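The complex appears here without one of its protein chains, the remainder shown in place.
On to chain A.
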Amino acid sequence: MRAIDLPPACGWLIGGEWRAHPGRLVVAVLAIAVGVALGFAVHLVNTAALSSFARAVGSVSGTADVQARSISPRGVDEALYPRLARIPGVATVSPVVELSGRLPPREAGMGGQRITVLGIDSLRAMAATPSLLGMPVGNSGRDLALTDGIYLSRAAMVAAGASPGKTVRIVAAGVARDLRVAGVLAGAGEEAMLGVLDIGEAQWRFGQLGRLQRFDIKLDEGADRDTVLARLEATLPAEAEIVRAEDEASRSASLSRAYRVNLGMLAMVALLTGGFLVFSAQSLSVARRGPQFALLRVLGMRPASLRALVLLEGAALGLVGATLGVAAGFGMAAGVLAILGGDLGGGYFRGGSVPLNFDPLAAAGFAALGLAVAVASSWWPAATAARAQPAVALKAGVEAGDPRDRWPAWPGAALLAGGGLAALAPPVFGLPLLGYAAMALLLAGGVVIMPWAARALFGPLRHLRWPLPVELALARLWGAPAAAAVALSGIVASTSLMVAMAVMVTSFRGSVDEWLGQLLPADVYIHVEGTEAGGLPRELQARLAAIPGVRSVAFVRQLPIKLSPDAPAVVLSGQPVRADPAAALPLIGATLPVPTGAVPVWVSEPMAWLNDIEAGDRITLPLVGPVFVAGIWRDYARQFGAVAMDEADFERLTGDTGKTEAAFTLDPGQDAAPVMRAVRAALPEGVREQTIIAEPRVMRVQALAIFDQSFMVTYALEVIAILIGLVGVATAFSAQTLARVREFGVMRHLGVQRAQIGWQLASEGAALGLLGALAGLSLGLVMAQVLIQVINPQSFHWTMETRLPWGLLTGLVTALVVAAAGTAVLAGRRALSGEAVLAVRDDW
């Protein structure tokens, strides 16, 4: 006997089913395709962005074995150079001036593109970082060390509209300089925005005399790397650190890791929702074909073959969906990169275009995932098909079984409880993986408990007096809760996901808006880039404070500090705080009394979370030493943390009196525009080009626009979830209604009018839609709390207050109820369009 007699007939059976119900096939295929496409697109974009970012870092860093870097952009004393060069095991040290600058704008009124300006000693760089050496073109370049020229990367050359021999204006460290283009930097990556000139020239022209930002170090061949690194670290002052190549890679990856993981997880949740829709479609299909499967069993098909048939159907639609998904994912990735850039709107990477490469291994992985979800979603329907008793199914038709059968609540309750417990778990590898597991468990629990919920809700309603159509509808819903649950599973899954995401985004946006209001109480703000020169000096501060119409100015100095080499920098902010911390910072809770002699600081929520800091702790910070944590404040701007201290303490401990930001409070009734013009006029050339002047109103609008852009992918996922959900509802009701043609025929024979059956269907649809929407709403609100209280804090280390988008939620529930009722009626019209006699005689 052959092991399996399925294959030839299964081609006919699956083909026949798909030909007969193409709409259902399309929905199931799309449900899988969307999940796979989103997952694959997010992966491709992340990979492209990270490799592009890594290339950019590599272009700027050259190919040194190791780097010593200044923590502050102001650099370190160049006297460090000979001390490093003398360390045993160090072959070459190449000193580097590294400045962030801007090219001239291509159009008037626009900002110029950012460029990294490096000053190198060409002889030293030849040994340590040869990729940073320029290639002279024609007669324009002679010897790098002797010219006033700058070598530009290809991307920078294009951005500046420059060519060898021409002059380009570069603004950096608060000064603007015209430099002759000496040639091209052949070793820089395609996308790198980089300019390299002689180190002396860079120090002299950009006010960096005696200062260096980094040292590129080549080790002796055969030297023990760890020993040499230990010697280097022992030699470095507090304001410098050793950076290994792997630290840089780790930093660039960790910068956006949580954001990337979140998007990936959201895509997976979309795939999971697709799985529920496949489950719904397959269950309905199996229920409808119960007698057909019974016939096949009678004709000699084994239960295992029947199970294989349904699984094969699932696999086939999974394969089609996954293939479409991979193709769509690639297209989506290309579109997203073109529109939002490599960070998917997250604001993590800056720079030029990001090339996209098809990754066959990842494509196969995501396709396999889609296939697995489709097969797994078909497992229960397949088991149901195989379990059916052929003699009973042939006789009883679609829904055999006693309507009084009990439906237990415990499997669903256990899953929900498991979800609750998983939500309480701490992060894994710094990521909220168990938070997502909690969401998946809650989703599964919500779906599994639906038959019990349908019974619990519709049971009592049956005993009330209703018009005949409603009574028939309630009897049907109560008597066939499994069928109701199948239709509900898709609704509950997609509704809960939509609600959870909508509530989280609304809460986040509302909290950010409120935070901006607290953070920007002044009338005009300025922010200075290119602070290698030390920011705004005291005399300039005085001039700005004396501008007519300005009542007071709060100056701020921000410096990046590193708490560990492989962690992204946190911001140390010196600003007026001590007089009234609650007014200066959006504090969470009260500020503590400062012990005598202690230096108070207020740390941001992400910094407190990441470093396990609480108010009242005493910590030691680079540059400033031991401090007392007087409070925690909310900050959505710096994901890796910030610490604020009073400007007097800051200046005393760092000796840094330059300022990078200023908040102007104007005289009552004073118009901001003339003050902004006066501020701009007061700034010296060079500083002016690198200073942003804005009103809080504009900054708020811009910030919220950036917020919306960073959530664009989330919004897109939400819209897709809504569409899939509504289509799933339509398909489920259509399938169930069409499967009951014979039931309607009998009712017509008994004297029930078409209109009454229509009302019955509308009532059933509305009742199921309402139950599904309410269950999805409740589950979604719980899942939103997991997003708000667990996943966001564990990913981004900030909290927010829950805000409910009432309009959206009401609209969603209404749309679902109307869609369910409307689809049921439309499908009913089709089912009732034939003759009642034929309907009763209908074979299936």
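Going forward, a residue touches a chain if its C-beta (ideal position, glycine included) is under 8 Å from a C-beta of that chain, and two chains touch if they have at least 3 such contacts; residues count from 1.
Throughout what follows, contacts and distances are computed from a predicted model.
A single chain of the complex does not appear, and UniProt lists its protein name as "Putative ABC transport system ATP-binding protein", one of "Acyl carrier protein", "Cytochrome C oxidase subunit IV", "NADH ubiquinone oxidoreductase subunit 5 protein" or "Putative ABC transport system ATP-binding protein". Between the chain not shown and the residues A:G16, A:G161, A:P237 or A:G331, the one that touches is A:G16.
Checked against the full complex, the candidates A:R297, A:R476 or A:R740 give a single residue touching the omitted chain, namely A:R297.
As for the chain not pictured, it touches chain A at residues 1-2, 5, 8-9, 11-13, 16-17, 19-20, 291-292, 295-303, 389-391, 394-395, 841, 843-844.
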